[in-house]
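A single protein chain has been removed from this complex, and every other one stays in its place.
Think of it as A and B in the order they're written, each chain with its own count starting at 1.
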Amino acid sequence: MPDAVHASAAAPALEVANLASGYGDSLVIHDVSFTIGCGEIVALLGKNGMGKTTLARTILGFLPPRKGAIVVCGNEMTGSTPDIIARNGVAHAPQEKAIFQDLSVRDNFRLATADDRTFRDGVSRVFAFFPFFEQRLAQKAGTLSGGEQKMLIIARAVMMRPRLMIIDEISEGLQPSVIDRIAHVLRHERETNGTAMLLIEQNVAFALAIADRWAVLKRGEIDDVGAVESGAAASIADHLSV
Amino acid sequence: MTEESTIASVAPSTPSARAGVERLRRFAAVLGALAILVAAGPFVLDTYLVNTLIRAFHYALVALTVDILWGYAGILTFGQAAFFGIGAYAAALVFTHIGFSPATIALAIALALAAPAFVGLLLGWLSFYPGSTPLYASVVSLAFPIVVTQIIFSGGTFTGSSSGLVGYQVVDFPIEAWFWVAGGGLIVFGALAYVFVKSEMARVLVAIRDNEERCSYLGINTPRVKILLTAALAGIAGLAGFSYANFSAVVAPELTGFVFGTELVIYVALGGRGTLIGPLVGTIGIDVLSSYLSGDLPYVWKLIVGLIFIAVIVALPNGIAPLVEAAWRRLVHTRRATGSERPVGLSSKPVAAVSTATLEIVGVSKSFGSLKVLEGINLTIVDGELVSLVGPNGAGKTTLMRCVSDGRERSSGLVRVNGQDIEIMPPFRIASLGLGRKFQTAGIFESLTVAECLRIACALHDQPSFLRSLEQLALPAAARLVIDATGLAELLSREARFLSHGQKQALELAMVLALEPQIILLDEPTAGLTKAERARIGRVLIDLVAQHRLAVVLVEHDLDFVREISSRVVVLHQGKIVLDGTVADVVGSQIVRNIYLGAGHA
Partner (left out) sequence: MMTVTLDIVTTAVLLFVVATGLLVIFGVLKIINFAHGAFLTVGAYGALVTTAFGLNPWLSFPLAFAAGAVVGLLVERLVVRPLYGRPLDAILATWGLGIVISQFITLGFGREIQFAQSPLSGTISILGETYSAYRLITLAIAVAVGLGFAALIEGSRLGLSARAVIMNEDLARGLGIDTYRVRRMTFVVGCGLAALAGALITPLSSVDPNMGVPWLINAFMLVMVAGSSFLSLALAALILGGAQVVVSSYFSPILGGMTIVLLSAVVLRLRPAGFGRD
């Protein structure tokens, strides 16, 4: 992964326009449009089955869009394959099957970088955030605890020095202390490297703690948007309640 | 569950009866024409061609068996040659070592049928078992002829080893008679095969090919079907081998080898798998061409065939026959039907006596190694309940569905369906206890029509016919309810692949109901449906529970839908039941709110 050259402040990190996609005959995402500015953190909220992961997979190139366009830092990415999109500065922190269970922690990190020099630089930054990894490089990733695995996912994404991070339900099942640590890392990345983020979440408190703006996805469409300010939590809770 | 259900049949409409007679006439005409050609053959063709054709006719018969296995049932086999060879060797061995008389001829015929059939059973048992893959079955079918050839090589003078057996006394027919026997036999078998592939039973084969898992959840013992089919076609190939051993008066190990087995697969692929006529013409054509060309360029010809084969697989996976068919249709300007041309009559089965349903889940747990997905699940569901199973992703909902419908899944605990302990029963047996399962991704049979899909779903209670094709479909009331409500009753002749997503979901639900279960499990039935479709499914489910007294369990994410239709809601979280109560209980619960809004946990 070449070090991402930071785009000019003008080009938004992500532009999605009239996106539609799905599986087989069904359409899960119907007409989604939104923009994430350079260095901006946007929270995408919504209940299960509303299409959040499908949207992420479409943006990342795993699912071909039926309609619409995807532009990453000014580059047209609609229909590109996932490895090309990743090499263009997009890092994915998946919700499921997110690490190589049978590989060591070190090997999981190595796969995030193109060569071993970048690996050494990257891994030292990881140690600054999560010092405990320094002792655990030889450990099989599948034997880490749930929280440690999630930190591995974030650390790996950070190592890729992306312009845009798409983070899918990272807080699921985590202790508050671990959530705080991750929040700190994400904020730091945004401040230092201007990394933009799409934070897909069901944990509203966590999302609002770090996001600049929020959007609610309901049945494959953006139902409501807003800036993160007082009163946001209440309107969101209405959308997500049982 | 064997209930005798009298089918309240509707009298076939007259146009369909007339069409049937017309079809029969056309069929007889074609057979008659072919018979005339065969009868005339020896008198108009030269001896070399007649000899070649006799051999080609034998091979074509075996190729037809390969096509039925591969093109219809989806079983790619290189082993049919070995069965042909076993039949041929049976004849040669009997005539060489026992002698030649009407008794030994009868013995040889019996052996040529029985030995391959028995070996076919064995091969089927080795290849088709729950958990085997088509790849594995194909490789076993490739190893099989090699093993048979090796056995022949090691047989010394008894089997003739690598030189084969020659000089045994044979049934003495003049060459014209052989032409009629071989050609006639091919026509007869071809006709039978044609009738068979149009029958209801053949639809079962296609269904197994399209979606084997769906078939086992409809109560069909799929390994058994495949094993019996293999054995039956092995016997037929053996019989052809018997005939060939008499015609050629020499048998060699090459007849049982994988090279011949491969050639058959190539002929079928080039001709067009699943068309019968393609493999038939293809085999005869290539074999005759080979015998003329390979004199001049022996290995080059094989090379060319190999290259064409690769090209066809890459570019034309369905072989040449469909292209020819398409060109013919354009030439003759026939309209291409989108499904079967025969309209299917629909009728209802009489309403079965209302029986009680119970699903008992006691202490069920499921772990993958050290990862506990389900822990100590206790749940009892009875008829008349519409239970929704909800919970965040990874809570274990689908795992629970699997543990209930497949006896081999759970790590511990007990499941009883209608009072019967499921132990480690595979899905097809649990289906026969009265449990139906609908999958999230609509599990239908893409190549079959709506009516045919439903017929397969009825197979557990109504044995499919080996001869008749589908003309009359008798559905239980619950299935009838669904297809009437969703408009599928008008689409009976449409191929399932052309249905919309919502229609496929409805079809699968109707298929599950055609099984006449007392308990149904539905995995996200509203996934991908429009608002109107969702409302309709909701009403259907309520009806099923109220009028037909089923027990319905759904896994759902759409909480509005859950709120509207459920009589009871069970909330699952991290593998445990967190709440089991009415809709009101769950809506008002703080625990549930926390789970869904993610307040985090220790």
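In this text, a contact is a pair of C-beta atoms (placed from the backbone, for glycine too) under 8 Å apart; a residue touches a chain by one contact, two chains touch by 3 or more.
Worth saying up front: this structure is predicted, and the values here are computed from it rather than measured.
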Full-complex touch with the removed chain, picking from B:Y72, B:Y217, B:F258 or B:F428, is B:F258
Per the whole complex, from B:I313, B:V351, B:L414 or B:A546 the residue touching the absent chain is B:I313
Missing-chain contact among A:D102, A:E134, A:D180 or A:E229 belongs to A:D102
Per the whole complex, from B:A33, B:L192, B:L303 or B:L467 the residue touching the absent chain is B:L303
By the document's definition of touch, the residue of B:F27, B:Y48 or B:Y129 touching the omitted chain is B:Y129
Absent-chain interface residues of chain B come out as 76, 125-126, 129, 131-132, 134-136, 138-140, 142-143, 146-147, 150-151, 153-154, 258-259, 262, 265-266, 269, 299-300, 302-303, 306-307, 309-310, 313-314, 317, 369
Touch rule applied to chain A and the missing chain gives residues 1, 60, 62, 81-83, 86-87, 92, 94, 97-103, 107, 110-112, 114-115, 156, 160
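Throughout what follows, only the chains that are shown with their structure count from here on.
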Taking each chain's mean CA coordinate, chain A and chain B are separated, in whole Å, by 44
Counting only contacts in the complex, chain A reaches chain B at residues 22-28, 47-50, 95-96, 169, 171-176, 179, 201-206, 237, 240-242
Given the complex, residues on chain B that touch chain A span 392-394, 441-442, 499-501, 504, 524, 527-529, 557-559, 563, 574, 586-587, 592-593, 596-602
